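All protein chains of the complex are present and in place, except for one that has been dropped.
Showing subunit A:
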Amino acid sequence: MNVTLSINGRYHTLDIDPRTSLLDACRDHLALTGSKKGCDHGQCGACTMLVNGRRINSCLTLAVMHENDTITTVEGLGTAENLHPMQAAFVEHDGYQCGYCTPGQIVSAVGMLGEIGDGWPSHVTKDIKTGTELSGDEIRERMSGNLCRCSAYPNIVDAIETAAGKTKEPA
């Protein structure tokens, strides 16, 4: 069936099997392979995209459900020549090793900073009435849906803290 998707500021019209996930629509049909498939079951976070500014596991949602949504993938944050501050911070802090979970970590981190900026509490937020402040514990809690088997976690947290200092608003 036909679907038109708005991805990284461009419209793409696809004729796809309705069973196609948003992730596979990007990877198999649009050559947008920045978002990774690590489990296809929402267990690893490698496929994280922003849909209307919020984090989503793109393997757990069908492409045809997103006709009127604004979708951002890692390719939409910045390019190799013009990196988003979060991407640059990951390079600076060695916040990756094999690089496969990295796009998901980066997109998730950008979305996560947006959630903190909007005052969303988490399990480790000390007092939900007084708002949420960025801290190592908040980052670790909120990023725990993004697995990294190389285990770059300490450097990822450092990268996010650095990027948070440079960007107040999510992309």
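Methods note: a residue touches a chain if its C-beta (ideal position, glycine included) is under 8 Å from a C-beta of that chain, and two chains touch if they have at least 3 such contacts; residues count from 1.
In this section, contacts and distances are computed from a predicted model.
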So which of "Carbohydrate ABC transporter permease", "Cell shape-determining protein MreC", "Oxidoreductase" or "Aspartyl/glutamyl-tRNA(Asn/Gln) amidotransferase subunit C" is the UniProt name of the chain that got left out?
-> "Oxidoreductase"
Contact with the hidden chain, among A:71, A:139 or A:164, goes to A:139
Identify the residues of subunit A touching the omitted chain, counting contacts across the whole complex.
-> 17, 19-20, 24, 27-28, 31, 33-41, 43-44, 46, 73-75, 77-81, 83, 87-88, 90-92, 94, 96-103, 106, 136, 139-141, 143-157
